[in-house]
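Note that this complex is displayed minus one protein chain, with the remaining chains in position.
We just call them A and B in the order they show up, numbering each chain from 1.
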Amino acid sequence: MTTHPQMYEGIFNKSTIRFLAVLIVVALAVPLLNALDSSNPLHVTTYTMTLMGKYLCYALLAVAVDLVWGYLGILSLGHAAFFALGGYAMGMYLMRQIGDRGVYGDPLLPDFMVFLNWQELPWFWHGFDQFWFAALMIVLVPGLLAFVFGWLAFRSRVTGVYLSIITQALTYALLLAFFRNEMGFGGNNGLTDFKDILGFDLQSDATRMALYVASAVALGLGYIACRMIVTSRLGRVAVAIRDAEARTRFIGYKVENVKLFIFVVSAVLAGVAGALYVPQVGIINPSEFSPLNSIELVVWVALGGRATLYGAVVGAVAVNYAKTYLTAAMPEIWLFSLGAMFVLVTLFLPKGVMGILQRERPDNDDSDGNNLDNGNDLDNSGVKA
Amino acid sequence: MNLKKLMLAAAIAGSMSAGSVMADEDTIKVGVLHSLSGTMAISETTLKDTMLMLIDEQNKKGGLLGKKLEAVVVDPASNWPLFAEKARELIEKKDVDAVFGCWTSVSRKSVLPVFEELDSLLFYPVQYEGEESSKNVFYTGAAPNQQAIPAVDYLMDQGVKRWVLAGTDYVYPRTTNKILEAYLKAKGVPESDIMINYTPFGHSDWQSIVSDIKKFGSKGKKTAVVSTINGDANVPFYKELGNQGISADEIPVVAFSVGEEELSGIDTKPLVGHLAAWNYFMSVESDVNDEFIEAWHAFIKDEDRVTNDPMEAHYIGFNMWVEAVKKAGTTDPSVVGDALIGVAVPNLTGGYSAMMPNHHITKPVLIGEIQDDGQFETVWKTSGLVPGDAWSDFLPGSKDLISDWRAPLSCGNYNVKTSKCSGQNY
Partner (left out) sequence: MCTPGLMAPKGAILFPFSGSGGLQMLLRVLWVSLLLLSAVATTGFARADSFEQGLEQLKSKDFSHIEQGIAAIASSQHANTELVLNLLLNGELYRLKKTDELVVVQGKQDKKLIIVNLFDDSGESAQTVSKRKIKKVRINNSIRASLKAALASLKLSSPDVEQRQQAVSQLMGKLTPELYQTLSQRLDIERDNSVQELIEVALAVTDLNSTDSDSAEQQTAVATLSDSLQPAARNALAQFVETTDDAILKSQASKGLRSIDEKRKWAGHAETLFFGLSLGSVLVLAAIGLAITFGVMGVINMAHGELIMLGAYTTYVVQLLMPDNIALSILVSIPAAFLVSAFVGILIERGVIRFLYGRPLETLLATFGISLILQQAVRSIFSPLNRSVATPEFMSGVIEINPVLSLTLNRLYIIAFCLIVFALLFMLLRYTRLGIEVRAVAQNRAMARAMGVRSEWVDAMTFGLGSGIAGVAGVALSQLTNVGPNLGQAYIIDSFMVVVFGGVGNLWGTLVAGLSLGVANKIMEPWAGAVLAKILVLVFIILFIQKRPRGLFPQKGRSAEG
């Protein structure tokens, strides 16, 4: 992408630098505190560290959603699909790493294939014993799906709710497909019982620490990448598309290409988030594709504040922390609190939690814009042609 | 600055609450890991209440080792990764000595590595597909040989020649049906007399499938349906059976996932005579059962609530744990885990169930017919207790595996052919 020299200030603006500073502190402090002796009052348990690692993955996913929703105006209700696909690619690598240490001791086949009488490894499982191949797939599979889907949808000028609902159909179809045991992805149980990654024991604190730091680094890099996109000329065009798609098209921009590029980048980021998530939680299964998950994602972003990127991070962390806390503190009625939180934030904080703090931000003055149905008559006439 | 403060505050709040365990040293903590919201809440909430009742009763009896028991309840919200997170929270943060929980196989699979890593104990109360034996998990529900195979034997006895194996598409029905298919073929049932059908979770439109079953059953040979249909999909399935007028004496349906609790959500009049295979029915006549039902009604303050098989499994599991703790004199999970093997406690059908070296238990198998009041009437019962088999003899991958967690072998999946014990996590 082309970045204008003056834009560098834009990428690392105040909020970004602040965000990165906090991220670096969190990324370094937690593992250091974890390494302390457990009797030390400042000790952070491994439980807390993995939990925060999980939040960081969610945060990266939320940033990916914010990129397409906040800056491009595409409300994707299927982003969890890309996350889950990245997760499955990683999960398949981790399954192959088990080797003959499965309960049946089969050197090649994962356990779930053995007891369902599979005779040989399905073709799409080949290659996943190599980390580089898995890493490639983590990027390629979500990216490719986003490319094909986006290419079809954007070229046909499917917009607004129609686009939202077919992204939902996409993730729903994938959910059902991955549930099928014939697919060879472990059905409802998914992939689990992972042993090690790159030769390191997944249950050791050191590996967990490394995964945690990796998640923080991925979030940082993903964040910077998104900043680069949104501050570039491409990003400006994206915002223009968000606010007036037909006008942008008539000015002469290739709207489809811009949309497609950003959509694919976002899908790849989601895939990476999924890949880092799986070894930390120890399971990937089809429920990650659930349409409700995707809706929840959007809720995180909306709660934190759209079109700010850091708002997405705050939203993801806040909602998930609330979930962790409430499910233990008030297991019987926590849904009331969570539901009420969503309602109240929408009513009283229209720009999300970050809306309170962001008087200084210039580029999101229109973040409550009604992109889903911005009255855009020209666009509509274009469709009928 | 504001932003930074907020982020820091969040981070600190996170680590604070994680670090500060409200440790009350005077109690023994028991974790309850059942979904109270989401799709599984319908089944699991009852088990949470059962655990609270059992713990309450034990405290009334004076607690355990001179201490009171304290239940720690969390809600994994039918979300499988959350199960693993909550399991870790219970063990690491809340310091529980044993956990009673999980319903679906996937939730068990999700928490299994956590229990093995942190060496704690999980009591799993639901019938499942077998093919597992973990050092840290005690399976108090039925293995396939304690439910599916006796049920098929009974139906064969009743002259059934054609079989429909209908299930929800996930691992329990898949495995059970694989086992049953192999078993039926071994008994000489030709392939053409077996129809296998899988449906997605929560399937609600059963018209075509029920009509297919009807056609399959109208070929002149006595036909039965073996149903491993899960949870929510059962109600519309049974309603459709009733609608299309399939009566139990023509095509009986024997189910492994439908108990008193599920029936309480259905009008059972059209279903009289359909079957279920369990290790316990509420209608069983025994003194312990009467006491249990009475205690349950008193605890839940509702005379109409039913009891079911997984509740009995928790009853057995909890009492086994109590006995083992008494035997070991400590609640240390690694010691209690060893002490559990061989412990026998009364079950609710009037006999004793014992924990076996493979971490499964011995149970009687009962076949019951649905009555119009939503209860089951036992029509058949195994003469003795059936020991749970972790590894099925009817699956090629697992027929050579045995499980024995006692000292010299100490292996959940020992291959007798290769003399190898593979894939242990501890």
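Here is the rule we use: contacts are C-beta pairs under 8 Å (C-beta built on N, C-alpha and C of every residue); 3 or more make two chains touch, one makes a residue touch a chain.
Please read all numbers here as calculations on a predicted model, not as lab measurements.
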Identified contact with the non-displayed chain, of A:Pro291, A:Gly311 or A:Gly355: A:Pro291
Absent-chain contact - pick from B:Met51, B:Leu64 or B:Ile209: B:Ile209
Among A:Arg18, A:Arg101, A:Arg180 or A:Arg247, the residue in touch with the chain that has been omitted: A:Arg180
Option touching the unshown chain, where A:Val161, A:Ala206, A:Leu221 or A:Ala329 are the choices: A:Val161
Chain not shown, touching residues in chain A: 75, 149, 152-153, 156-162, 165-166, 168-170, 172-173, 176-177, 179-180, 291-292, 295-296, 298-299, 302-303, 332-333, 335-336, 338-343, 345-347, 350, 368, 370-377, 379-380, 383-384
Residues from chain B at the interface with the omitted partner, ascending: 36-37, 39, 41-42, 45-46, 158-159, 169, 197-200, 202-205, 207-209, 211-212, 218-220, 232, 235-236, 239-240, 242-245, 248-250, 252, 261-262, 264-267, 270, 272-273, 275, 369, 371-372, 374, 377, 379
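Here, only the chains that are shown with their structure count from here on.
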Chain A and chain B, separation of their C-alpha mean positions in angstrom: 34
Residues on chain B engaged by chain A in the complex (per definition of touch): 2-4, 6-8, 10-11, 13-15, 17-19, 36-37, 73-77, 79-82, 84-86, 88-89, 92-93, 104-106, 109-110, 112-114, 117, 131-132, 169-171, 174-175, 178, 198, 200-201, 395-398, 401, 412-413, 415, 418, 420, 422-423, 425
Complex contact set, residues of chain A against chain B: 15, 18-19, 21-22, 25-26, 29-30, 33, 41, 43-48, 50-52, 54, 98, 100-106, 112, 114-117, 176, 179-181, 187-190, 192-195, 203, 281-283, 285, 287, 310, 314, 317-318, 321, 323-325, 327-328, 331-332, 334-335, 353-354, 356-357
